[in-house]
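The complex appears here without one of its protein chains, the remainder shown in place.
What follows is chain A.
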Amino acid sequence: MATDPLVLDGLDAFYGDSHVLHDLSLRVRAGGVLGLLGRNGAGKSTCIGSIVGLVRAKAREMTLYGEPIQGLSPERISQKGVGVVPQGRRIFPSLTVHENLTVAARTPSREGWRGWSLEDAFSAFPRLEERRRQFAGSLSGGEQQMLAIGRALMTGPRLLLLDEPSEGLAPQIVAEVARVLKELSRTGLSIVLVEQNVKLAMEVADDVVILNNGRVAHAGPVESIQTDGELVEQLLGVY
């Protein structure tokens, strides 16, 4: 369907001379959460980098709600409605919490998800409001993750990409992130969730794609991996 939030078809991506992603195809359904899984180095972050325009990539099709985004600058892709919670959070440390949230804030386009206001961000993460005047660099890891999520949502995205949001976080914070993601999905935001934490992905995702060595090794509804322990064992190792 042309109106799918994200369609990647035949994506090849490169870091310098090395060919990292091979003929990758995936599709995010409207309002759906796609879990993108795989071992370290499987190509998950490269896939995110390709979508946001930071990694050199070519594809037969790469569309956001039917609009081609291939070859656009990261700024343009963001303005077309792609919000990102990057790996390692990467909040702006010398900006205050308040500035981090507002510096890139945009009113969302009329169609698509309604976007977050400052009030939404503070009511989802009250801890951020308490620390709004603090420099973001002084926040704990969990608070930085909340800030990174708030920052992305305040750009008014139609599609949210999260790259390992549970990395290095305490279990109760992971649970809080999961709660917010489920809530966002319920309100109709389409999400790509890159995760090492398979349990979190299974809890939140509707569909999953498992990458192995830069190729799609498995794709299907989340139930397909919940019932197939052997597949998960083989492709994801530890779980």
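Keep in mind that, in the parts below, a contact is a pair of C-beta atoms (placed from the backbone, for glycine too) under 8 Å apart; a residue touches a chain by one contact, two chains touch by 3 or more; residues count from 1.
One rule holds for everything that comes next: contacts and distances are computed from a predicted model.
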*What is the missing chain called in its UniProt entry, if the choices are "Branched-chain amino acid ABC transporter permease", "RagB/SusD family nutrient uptake outer membrane protein", "SRPBCC domain-containing protein" or "UDP-glucose 4-epimerase"?*
"Branched-chain amino acid ABC transporter permease"
*Selected from A:K44, A:R131 or A:R151 as touching the chain missing from the view*: A:R151
*Which residue among A:T46, A:T63, A:S78 or A:S166 touches the omitted chain?*
A:S78
*Out of A:A30, A:L95 or A:A175, point to the residue that touches the absent chain in the complete complex.*
A:L95
_Hidden partner interface residues of chain A, rising order_ = 52-54, 73-75, 78-79, 84, 86, 90, 92-95, 99, 102-104, 106, 151-152, 155
